[in-house]
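Read through the structure below, which is laid out as structure tokens, and then see the notes.
Only one protein chain is missing from this complex, and each of the others stays in its spot.
Then we have chain A:
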Amino acid sequence: MVLGKFVEVGRVVKINYGPQEGKLATIIEILNDKRVLIDGPTTGVQRQVIPIRRLTLTKFNLKGATRGARTGVITKAIKKSDPFAQYQNTIAAKKVAKKALRAKLTDFDRFRVMILRKRRSALLSTQLKVLRKNNAGGKAAAQAKGGNKKK
């Protein structure tokens, strides 16, 4: 297994513990083997020192982030290439968004979801029946040829 995600300047990280849980930020400076300085001007994360234990590394990098760069420099770099938006397109981010949406559903929404899922599954089952029937037609012909009495 090749290690791909490194703790480095410019690495986009997700905070997974604390009051800023769920927010994205970039690593600006590495202090020691346990703490880093992060900043997320566009995502609402104040420039702060945070233990690496509270972060999850993503596969994205902020291009143009230099060691110890000020918030203004970081904001400019984000405007040029927004890795945070790229992260929102990943499957992991979408799963989190889906979960958040589902938690917000009202009673009526839940009812509608239930009805629509039932309708979708009904459509799927009718299609499946059609496919099975077509397949079965082929099978019956083969069996008839083989002299099988069972239908």
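Keep in mind that, in the parts below, a residue touches a chain if its C-beta (ideal position, glycine included) is under 8 Å from a C-beta of that chain, and two chains touch if they have at least 3 such contacts; residues count from 1.
Simple rule for what comes next: contacts and distances are computed from a predicted model.
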One chain isn't displayed here; going by UniProt, is it "Mitotic spindle assembly checkpoint protein MAD2A", "60S ribosomal protein L6", "Ubiquinone biosynthesis O-methyltransferase, mitochondrial" or "Transmembrane emp24 domain-containing protein 9"? "60S ribosomal protein L6"
Give the residue, chosen from A:Lys59, A:Arg112 or A:Lys129, that touches the chain omitted from the document. A:Arg112
Since one chain has been left out of the picture, which residues of chain A touch it in the full complex? 103-108, 111-112, 115
